[in-house]
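Missing here: one protein chain of the complex. Every other protein chain is in place.
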Amino acid sequence: MARTISYREAINEALAQEMERDGSVIVMGEDNAGGAGGSGAEDAWGGVLGVTKGLYHRFPGRVLDTPISESAFVGAAIGAATRGMRPVAELMFIDFMGVCFDQIFNQAAKFRYMFGGKAQTPVVIRTMYGAGLRAAAQHSQALYPIFTHIPGLKVAVPSSPYEAKGLLIQSIRDNDPVIFCEHKALYDATGDVPEDSYTIPFGEANVVRDGDDVTVVAIGRMVSVAEEAAKALSSSGIEVEIVDPRTTSPLDTETILESVENTGRLVVVDEASPRCNLATDISALVAREAFGSLRAPVEMVTAPHTPVPFSDALEDLYIPDAQRVANAVKSVAEWKR
Amino acid sequence: MARTISYREAINEALAQEMERDGSVIVMGEDNAGGAGGSGAEDAWGGVLGVTKGLYHRFPGRVLDTPISESAFVGAAIGAATRGMRPVAELMFIDFMGVCFDQIFNQAAKFRYMFGGKAQTPVVIRTMYGAGLRAAAQHSQALYPIFTHIPGLKVAVPSSPYEAKGLLIQSIRDNDPVIFCEHKALYDATGDVPEDSYTIPFGEANVVRDGDDVTVVAIGRMVSVAEEAAKALSSSGIEVEIVDPRTTSPLDTETILESVENTGRLVVVDEASPRCNLATDISALVAREAFGSLRAPVEMVTAPHTPVPFSDALEDLYIPDAQRVANAVKSVAEWKR
Amino acid sequence: MTDTLSTSVAHELDENALLQAYRTMRTIRAFEERVHEEFATGEIPGFVHLYAGEEASATGVCAHLDERDAIASTHRGHGHCIAKGVDVKAMMAEIYGKKTGSCQGKGGSMHIADLSKGMLGANGIVGGGPPLICGTALAAKQQGTGGVGVAFFGDGASNQGTTLESLNLASVWNLPAIFVAENNGYAEATASTWSVAADNIADRAAGFGMPGVIVDGFDFFAVYEAAGEAIRRAREGGGPTLIEVKFTRYFGHFEGDQQTYRAQEVAEARENLDCLKRFRSRVTETGRLEEADLTAVDTQVSDLIDAAVDEAKAAPKPTEADLATDVYVSY
Partner (left out) sequence: MTDTLSTSVAHELDENALLQAYRTMRTIRAFEERVHEEFATGEIPGFVHLYAGEEASATGVCAHLDERDAIASTHRGHGHCIAKGVDVKAMMAEIYGKKTGSCQGKGGSMHIADLSKGMLGANGIVGGGPPLICGTALAAKQQGTGGVGVAFFGDGASNQGTTLESLNLASVWNLPAIFVAENNGYAEATASTWSVAADNIADRAAGFGMPGVIVDGFDFFAVYEAAGEAIRRAREGGGPTLIEVKFTRYFGHFEGDQQTYRAQEVAEARENLDCLKRFRSRVTETGRLEEADLTAVDTQVSDLIDAAVDEAKAAPKPTEADLATDVYVSY
């Protein structure tokens, strides 16, 4: 049975259901419970934005607070994963990857290949990305392109509560390391989510909306921005097909290519910085594999090549919005040789 | 006067000339001299592959060995750069970025913007990248796409001794943080290099070879691979234009687009992993900005989506070679709708 | 934690210096209490971490510093900024995201900086500052200025690898660097007694070849004295020091924190240990300053903060023209 719950609740429920189902699932991170060693309540925080709240008391000994030592505890999650556990470690903000990236990309990502197929590292790294909370340059980035670049990692970027729950359960059951990117501005977004446990397979895009004129591939929070644009465009006679890849690695190239083969036009909406990001990745894919169908230049709507600004006045300009998406769609729809 | 010297010597000479010219230039890194605290000779190493050899005695007190603490000493270079120094820090292998990335992308790269234009951080991080030395998965990566992704960084990828010297001098004089990526398999490559000091401006591509049939954009060591392919192709009647961007950030989009507007065909050769790399970046640029001129799908010749294998038998297959480039060029040259 | 105003310290500080120290601490307190109030109205965006309760640390350390010296701060940076001389009105405007802010509104509370004042920035990365300070100290050493670098960081940050390896580097290079571990008892909701696997953070100094000192962070004079000794030694080429300053933060980790993880500690500290109260009673009881002098400072500070908030609210925001500027010096 589906109910309407928030993205935050969907993630919490996925964790709880998997912890219930599988004793090897443990959760760790800074203040994932909160209150360790203090004079007051434990589970005081449940994560900085409350995502893991309640798990501490429900699963005694399986929700671990950590010192601020991301290399050590992310590395510990990885080490534990090689020894039969299924740890879910929280890297509070994706921006903090810089202090622990080695453990992720040189250790977890490479074990299986380097060790000739004999390692298995079922670790999940949950992390918060994205702009919109006036959190400024070091707490607002969308660094999933960097993880997508690394062979050996899988990268999930859920766009809604439904995707969040299904992709997280899949991430936990998956036998490879997964970077699970939660958009911090989506935590209060609500949507229909089945109560029962379910998985969304990796590498299977969701066609959010059908349309014959222009394909819009949108990542994470950009899916709802694209939907907003699509509605406005529809009233001016342009029907957009929106593809949400759901995982950027693996990427469902087939669904994207099929859509462009039908529409002949592509816009990619990516909140990340513009260089070497998902927008370029998908655009290049299409320009190689579906060139014959392309009837207009590809378009990319991304953040500008700047750090994320603090002031709301600037941050609102920084984040791709429905207007910019609509303009890009129009430009490819109207393009003439 | 130009003489023939090696890529290694060109880098050493650039460092020496800038240290001579400007007292604020200092050099630091693990065993950049070598022998600190030991019972034998100082300047015992001059860097792990001898690139900084001789500077220690020539510039007393200005070549600093470091403990194995990349965050601390790369951060120190960055901090010193905000206070009037022009440090050149060596991150021995680019693969080690994972233990110090925060200082590079959250600190150095963002200071100027975050601080409202009031900071200046003229630091150079020299680092070795690339496959070919049987150095395996953690010592062979080509991670420059990750640095290129980050606003606030500049990224130079010299393809020859001439480029190495001119780009390094420019990097040192440049007032922004620069990641200077040296291909370890090029150190013994030789070429004509002027004795006098000179700079190569950032964001100015070099057209290595003229040709009207296909544009090949190649990065770093891939330039010589592309040249080899071009020679073979020429004898079968295909004239390739090779563009070496020299810096991936800033990127000389103009030269690339002009070339494709003439040839109508593009192949990008990038040693990096295939997802969100320079090949996709440049392909997407062309598919957006020069779509009207494109007469064939873009092609990308890259490493496969795997870690770098150790065995020579596999590593030779891993690295893009002239044959694969030639095949890609032929496929776009012969492409028919 | 003794309450005697050490004679050497009393000797060093003349009336002006005492008044200046008081003014700095009072400015920080007033700034933070006002930001606390204003944040509650919803007008201040983002994450805001307040320094109230910890004033003696920034003030006691920075009282020894001049333009040769640089400091690096943390997410809880307002106090360090004020103590190092960053303009208070520009800071307030920055917190409001205004074009007139220290960083033109691009940085916000977590990134206030003023490099012209040797203030290398608040820092959103826990453990981000110590490596940078090795660098400013190295620059001072290479340039022979006699300058020092000071890294302020929290108890939580004392567990971050970047901090720990900076201690070692500073010793190996014999840098004029001071590491000030501000142990306010918590990192977010996590007690330092739990996260720091040692009795004191200062105990880590020995493993990195430098002196480790513990001071009562509610006592300006204690901080002033310990910092003075460390800074003097550093300027003379004697290398780095780790100073652990112990106290309590008065507000939550950030604005909005419900603080269920701790009990009475704050009320007790505010009542019995407060650095401003203790400073005030000591300097008046020992006859160094008059109550009236201090009250005059209070009024001036209060007016300054009022004006800062008014001006910040009235100031313009940055505009589209500012979005893509100042990423590079040139590109």
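In this document, chain identifiers A, B and C correspond to the written order of the chains, with residue numbering beginning at 1 in each.
Here is the rule we use: a residue touches a chain if its C-beta (ideal position, glycine included) is under 8 Å from a C-beta of that chain, and two chains touch if they have at least 3 such contacts.
Since the model is a prediction, treat every value here as computed from it, not as a measurement.
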Omitted chain's touching partners, listed by label: A, B, C
Sole contact to the chain not displayed, among A:132, A:151, A:191 or A:220: A:151
Hidden-chain contact residue, picked from the options C:73, C:100, C:142 or C:195: C:195
Among A:85, A:142, A:200 or A:238, the residue in touch with the chain that has been omitted: A:85
Touching the absent chain when the full complex is considered, from B:198, B:310 or B:335: B:310
Touch residues of chain B, complete complex, unshown partner: 30-31, 34-42, 44-45, 48, 65, 67-72, 95-96, 98-99, 133-139, 304-307, 309-314, 317-318
Hidden partner chain, residues of chain A it touches: 26, 61-62, 64, 66-67, 69, 71-85, 87, 102-103, 106-107, 111-120, 151-152, 154, 174-176, 203, 250
Residue ranges of chain C at the interface with the undisplayed chain: 159-165, 167-169, 171-172, 194-198, 203-210
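In this section, only the chains that are shown with their structure count from here on.
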Centroid-based (C-alpha) most distant chain relative to chain C: B
Separation of chain B from chain C, taking each centre as the mean of its C-alpha atoms, in whole Å: 40
Whole-Å separation of chain centres (CA-atom averages), chain A against chain C: 36
Distance from the mean Cα position of chain B to that of chain A, given in whole angstrom: 30
Of all residues in chain B, the ones touching two or more other chains: 71, 102-103, 106, 113-114, 151-152
Shared-contact residues (touching 2 or more other chains) in chain C: 103, 105-107, 111, 123-125, 161-162, 327
